[in-house]
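Here the complex is missing a single protein chain, while all its other protein chains stay put.
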Amino acid sequence: MKAVLPIAVVLAVITALWYVAAIWLNAPWIYDQAVRAEAEPPTFIQLVPLTMDQDRPVLPTPHQVAAELVKSTFGMSVTSKKSLVYHGWITISATLLGFVMGTGFGILLAVGIIHNRAMDLSVMPWAIASQTIPILAIAPMIIVVMNSMGVQGLVPKAIISAFLSFFPVLVGMVKGLRSPDRMQLDLLATYGASDAQALWKLRVPSSMPYLFASLKVGIAASLVGAIVGELPTGAVAGLGARLLSGSYYGQTVQIWAALFAAAIVAAGLVAIVSWAERRTLKRMGMAR
Amino acid sequence: MIWGIAAFVIWAGAWGLNVRLSHSALVQSRAGRLVVPAIFGVTVLLVWECTVRGLQVPGVILPPPSAIGARIAQEGPTLWADFRQTFLKGALRGYAIGCTAAFLTAIAIDRSPFLQRGLLPVGNFVAALPIVGIAPILVMWFGFDWQSKAAVVVVMVFFPVLVNTVAGLKATEAMQRDLMATYSASYWQTLLKLRLPAALPFVFNGLKIATTLALIGAIVAEFFGSPIVGMGFRITAEVGRLGLDMVWAEIAVAALAGSAFYGLVALIETRMTFWHPSQRR
Partner (left out) sequence: MKKIVTGAFLAAMAGQAYAADDVTLQLKWVTQAQFAGYYAAQAQGFYEAEGLNVTILPGGPDVAPTQVIAGGGADVVIDWMPSALAAREKGLALVNIAQPFKSSGMMLTCRKDSGIATPADFAGKTLGVWFGGNEYPFLNWMNKLGLATDGSAGGVTVLKQGFNVDPILQGQAACVSTMTYNEYWQIIDAGLKAEDLVVFKYEDEGVATLEDGLYVMEDKLADPAFEDKMVRFVRASMKGWKWAEENSDAAAMIVLENDATGAQTEMAQKRMMGEIAKLTAGSNGALDEADYTRTVAALMSGGSDPVITAEPVGAWTHQITDKALQ
């Protein structure tokens, strides 16, 4: 509860700044129109209300976005194609599948890398290189190739999502699994512990803080991947499609509403991971 | 069929070679460290070439590496111009601004518990905005040239660096902090001498993730409007023209530049966090 006041203060400041920015960014349009209509440019007092509820604002005001968000979340039946719940669910399902695939793959690679010298030397640089590939460029190709193999729907999107989320997990886990220091590893060696035992009893527990830090980044990356993956499928449905179609038709209010919906989803997913983190670390006695 | 067998033989042979190499004395040297991943990379390319030829994949779906290589050799000046626009102007500047801002923010909210409680959840929320969504908006605000791309990169790298730095600043143990307290060290002394060094492995973790994000951000932002130069521009334009070899040439340049950038940050990390257990070999 202690956090409520600070958050409220910060939010109030941001909202105030937002309104100021909205007036500032939407004003040129009003002046532009006045010039073309050869009318007197409005005074500042007249200007402010004109910037609050434009149809195609450069920056929609918070209340416009909130109204759109509420309307398209609660004002529609969840099966309606204008409902954000409908689009959100499509994106979340691809995100979760991709996140599970990506995390699993990342952890497996990390385990391989710390145990196999050849893998460490050869895979790591290429895993890094793989992330520098602009995913939006190859997403259409992945979809086209999968399509010609007869795979459609959720899986291609999840693969793109996994492609983005495996990397933070890999980097974090390699670091985490290597975090036990020499003394601890030596102790296990004197106990005659096998590699597998060292992994389970020492490396995995000590990697937990690193794992969760990576998972938080990973789940956000998964969401981005799922949204990116929705674009080349013809932007049929999902939050990504909503963003993009808003962009085609210059409906800035819709873009911002979809953006906030996506951010709420992301925040929710990160919150779930954080909750799991707190529970786990507390039980392991690692909470600080 | 022949190509399939060839692909398998090459793969098995190269892997065997790598396993041997990685246990030999060669990897102790700097050159040896480069040989192993190089062999792995060449293997992947050869297997790719064999598969494309073996399955007769049309060039407009997946061109063979040989065609891509030919294209790189041929289009050098274009690739360089694109690289300069996207990487040197957009990605690098955005990276520098974004990482600095995130680092300073982390220190600022560390100093003030009030800000930490207020800003961190809000910051998490705002920074979780998916990049694809803000790209068109930032392009609208900052114009079509590199400035909007740098702005996208700033937003993209901010979150991972912030989260990691905040986590890193909490990485000291009570015992260590107590020791500093018994030395009657001030807040800034504790920060500079104990907590920041202890945070470095985390900070570098964030910085490394940010390197790859920076390049992707700059490229993706170009999809939403750009001058007619830049890696993202070239990729979209050439996909429509079925110049898939050029698309892959750009991707190769992106991967190369990104890896070099990552390598540089990793090198700095090794120099600065030599004391951390994960750096011991």
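Should a chain be cited, it is by its letter among A and B, assigned in written order, with residues numbered from 1 in that chain.
Criterion: contacts are C-beta pairs under 8 Å (C-beta built on N, C-alpha and C of every residue); 3 or more make two chains touch, one makes a residue touch a chain.
All figures in this text were calculated on a predicted structure; none of them were measured in a lab.
**Student:** Would you mind spotting which of A:27, A:177, A:241 or A:263 touches the chain that isn't drawn?
**Tutor:** A:241
**Student:** Which listed residue (B:225, B:263 or B:277) would be found touching the missing chain in the intact complex?
**Tutor:** In the full complex, the listed residue that touches the missing chain is B:225.
**Student:** Among A:63, A:82 or A:201, exactly one should touch the missing chain; which is it?
**Tutor:** Once the missing chain is taken into account, the touching residue is A:82.
**Student:** Considering the complete complex, identify which of B:38, B:242 or B:264 is in touch with the unshown chain.
**Tutor:** In the complete complex, the chain left out is touched by residue B:242.
**Student:** At which residues does chain B meet the chain that is not included here?
**Tutor:** These residues of chain B touch the chain that is not shown: 58-61, 136, 139-140, 143-144, 222-228, 233, 236-237, 239-244.
**Student:** Counting contacts across the full complex, list the positions on chain A that touch the omitted chain.
**Tutor:** With respect to the unshown chain, the touching residues of chain A are 29, 33, 36, 55-56, 58, 80-83, 87, 136, 139-141, 144-145, 147-148, 231-232, 234-237, 241-242, 244-251, 254.
Heads up, the rule we're going with is that only the chains that are shown with their structure count from here on.
**Student:** Using mean C-alpha positions as chain centres, tell me how far chain A is from chain B in Å, no decimals.
**Tutor:** 17
**Student:** Could you list, by residue number, the parts of chain B that touch chain A in their complex?
**Tutor:** These residues of chain B touch chain A: 15, 18-19, 21-23, 27, 33, 36-37, 39-41, 44, 61-62, 114-115, 117-119, 121-122, 124-126, 128-134, 136-137, 140-141, 159-160, 163-164, 167, 170, 201-202, 205, 208-209, 212, 215-216, 219-220, 223-224, 231-232, 235-236, 239, 247, 250-251, 254-259, 261-263, 277-278, 280.
**Student:** So in the complex, the part of chain A that touches chain B is made up of which residues?
**Tutor:** Contacts found on chain A: 2-3, 5-11, 14, 25, 58, 116-118, 120-126, 128-138, 140-141, 144-145, 148, 167-168, 171-172, 174-175, 178-182, 209-210, 213, 216-217, 220, 223-224, 227-228, 231, 239-240, 243-244, 247, 252, 255, 258-259, 262-264, 266-267, 270, 288.
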